[in-house]
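One chain of protein is taken out of this complex; the other chains stay put.
Labels for the chains are A and B, by order of writing; each one numbers its residues from 1.
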Amino acid sequence: MAKKRLGMQTVQLEQPPVIIGAGSAAGPMEAEGPLGLDFDQTYPDLTIGQQSFEKAERQMMIDACNLALKKANLTQKPPQIDYFLAGDLLNQIITSSFSGLQLAVPFLGLYGACSTFCEGISIGSMLIDGGFADKVLCAASSHNAAAERQYRYPTEYGSQRRPYAQWTVTGAGALVLASSGQGPRVTHVTTGKVVDMGIKDPFDQGAAMAPAAVDTIVTHLKDTGRKVDYYDLIVTGDLARFGHEMAIRMAGQQNVVLDERYKDCGMLVFDPERQDVHSGGSGCGCSAIVTAGHLLKQMAQGKVKKLLLVATGALLSPTTFQQGDNIPAIAHAVALEA
Amino acid sequence: MMYLKAFIVGGLICLLAQMILDNTKLSPGHVLSGFTVAGGLLGGLGLYDRLISFAGAGATVPISSFGNALVKGALQEVNQHGMLGILTGMFQMTSAGITAAIVFAFLTAVTFNPKS
Partner (left out) sequence: MKIKQGTSQQSQQALYKQMVTKAEPKPPRLRNAIAAFLTGGLVCLTGEGITDFWEATMGITHKQAGDPTVATLVFLGALLTGLGFFDKMARFAGAGLAVPVTGFANAMTASALEFKREGLVFGIGGRMFQLAGAVIVYGVTTAFFVGLLASLLKMFR
């Protein structure tokens, strides 16, 4: 077995990389949500003065990256970054590629649907712990209008949303990981397997992703020998209300009790009473802005010392569900300690 | 009186569609295509015209009337010019709706911008 592996799917980092900077940029609905004040930058509308929604998403990712780099004191141009790992929801991950163009550093594009943020942190941490990099910039973003027009319906189309449907978050989050410095550390990385429990409805992503989240969480605990109460907080990326409930049930069936320390970014980012988001938030940007904006601040303030972040992604495309395929999902976990 | 009938019949057709949408996983596209086909079949049987006589706009405004109009246009031409009428007559009665939709959709798209 490779030196740093634990169990089936986990890597224990020998010299845990440090998060030395984080940046979050969010859209208007997110700014009006419960975590609005935690985001570094917010925008008043979805176009951010750009010609299209896609160009606006690019601007958000660049802004988030620049904010993270500034906090990490990496202000040279081009920044002293060894790798830029980024992903988003758009076809051919154009947001990330075009952001990489602007940053002008070595770029590796990622796609894990909404699990991309943790995928980036996972790979970035392993690059640093393996001695291949000193500083890695990880980012993920999503944009409600850009995602809707690609995956579902045009924004002005009059259709009714199902109560278990989710609202793609407009936001971008970025982290700078380093081999040394001050900040919370990434201690473990558990990489998920693709899981398919037979869900076919593209609007029911919470139910599609919950089994993947549970699979990864249970495997992580088994591999590390930890119990749920080791962590102050276990947070999934975007299962939202319905998926959160299904995850608790499925974990319970495997004798893992997810109690009130288990939360979900999709539920944290919006207020279901005031905002018409049905089940809650979704998208790469969801876990990204909640982590970069809110959770890391909680860790800095000492309110959370041990966090297990589990970003979840539904690996469908408009083609697959129209061809009658199920919706497989994946979940990646990273363990952070202050 | 026609206003009341239009209201009730139109409302019932929409109600039926809503019930299908809420109780199955069918998409609006499926339901609307289905209603169009249904309108065409009822039109072929001569039943849809009776509904129009009864309820006026309650039957002509829903999308099912599009299916009926396509069938009627085809049949009208067949009566006058034989089998070839199936090909030449279909858009006779639906031309106004389709033309208006294309032109107004184009003008709107050029004038406005998508928001959210």
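Quick note on the criterion: a residue touches a chain if its C-beta (ideal position, glycine included) is under 8 Å from a C-beta of that chain, and two chains touch if they have at least 3 such contacts.
Since the model is a prediction, treat every value here as computed from it, not as a measurement.
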*Out of A:58, A:71 or A:149, which is the one that touches the chain we can't see?*
A:149
_Residues of chain A (touch criterion as defined above) contacting the omitted chain_ = 51-54, 149, 153-164, 196-199, 204, 207, 211, 242, 245-246, 249-250, 253-254, 276, 279, 326
_Residues of chain B (touch criterion as defined above) contacting the omitted chain_ = 2-3, 6-15, 17-19, 21-23, 28-29, 31-33, 35-37, 39-41, 43-44, 55-58, 60-63, 65-67, 70-71, 73-75, 78, 82-83, 85-86, 89-90, 96-102, 104-116
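Rule of thumb we're sticking to: only the chains that are shown with their structure count from here on.
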*Please compute the C-alpha centroid of chain A, do the same for chain B, then give the distance between them in whole Å.*
45
*Touch list for chain B against partner chain A, complex*: 21, 25, 28, 114-116
*Would you mind writing out the residues of chain A in touch with chain B in their complex?*
46, 53, 144-145, 149, 154-156, 159-160, 200-201
